[in-house]
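The complex appears here minus one protein chain, its other protein chains still in place.
The block that comes next holds subunit A.
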Amino acid sequence: MGLLSIIRKIKKKEKEMRILMVGLDNSGKTTIVLKINGEDTSVISPTLGFNIKTIAYQKYTLNIWDVGGQKTIRSYWRNYFEQTDGLVWVVDSSDLRRLDDCKMELDNLLKEERLSGASLLILANKQDIKGALAPEEIAKNSGQQAATALLLRCDCASMTLLFAAAMTATVYSTLHANSVAVMGSAATLHHYSALLTT
C-alpha cells in the first residue's frame, strides 16, 4: 500500500513525459508523429536527424522524439536515451524480410541501462497493408512478454487520441504495479483513458 501512495505522489507532479520513438527506417515513425500532430504527411523524406513534437493529452504533456532509423544513424539513438519515460518501438508489419534485423535492434535497445526505467510500447504499424503481420505476431517476433509490451493496431488514421492514450497508459502501467497486457483494441484504450482522468 505504501508503494502505491508513493507512486501516486510522484506521479501527480510528473505530468510531462518524454517519449522516444525509434525503429528501423521506413517503419513509419515520422508519418505517425506528423499524423498525431495533425500535420500534412504528403511529402516526407527519410529522417536525417530528428523531430520533436509536443502533444497535450488530458493532464499530460508528451514530448515525442522521432529519430531517423537508417542504419548509418542508428548509432545516434543513444544520444536520446537519457530521461526517457516511454520508448515507442515502431515496426513495419509488412516488412517480413527485416523482422530479424528489427528484433536485433530492439534487443540491443532493451539492454541499455539508461532505458531500464522506461516503458515500452510496440507499435505494429502498416496494418492496412495486405500481407502485414498481425500485432500478436509482431509481439511474438519481438520476444516481448505480453505483460510489458503494449500493442496498438494502427494504420495511421486519426490516431492522436489512441496513441496518446496508449502511451500514457504504458507509462502509467509501468508505474502502477500491475502492467496489464493491452491488445490493440480501442475499447481497452478507452478503458485506460477513463482510468487516467479519474
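One rule holds in what follows: a residue touches a chain if its C-beta (ideal position, glycine included) is under 8 Å from a C-beta of that chain, and two chains touch if they have at least 3 such contacts; residues count from 1.
Operating definition for what follows: contacts and distances are computed from a predicted model.
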(request) Using the UniProt record as the reference, specify the protein name of the hidden chain from among "Protein Abitram", "NADPH:adrenodoxin oxidoreductase, mitochondrial", "Geranylgeranyl transferase type-2 subunit alpha" or "C-CAP/cofactor C-like domain-containing protein". (result) "C-CAP/cofactor C-like domain-containing protein"
(message) Which candidate, A:Ile55, A:Leu99, A:Leu123 or A:Ala139, sits in contact with the chain we can't see?
(response) A:Leu99
(message) In the complete complex, the non-displayed chain touches which residues of subunit A?
(response) 4, 6-7, 10-11, 13-14, 18, 25-26, 42-46, 48-50, 52, 70-76, 78-83, 94-101, 104-105, 108, 116-119, 126, 129-133, 141, 145, 147-148, 174-181, 195, 198
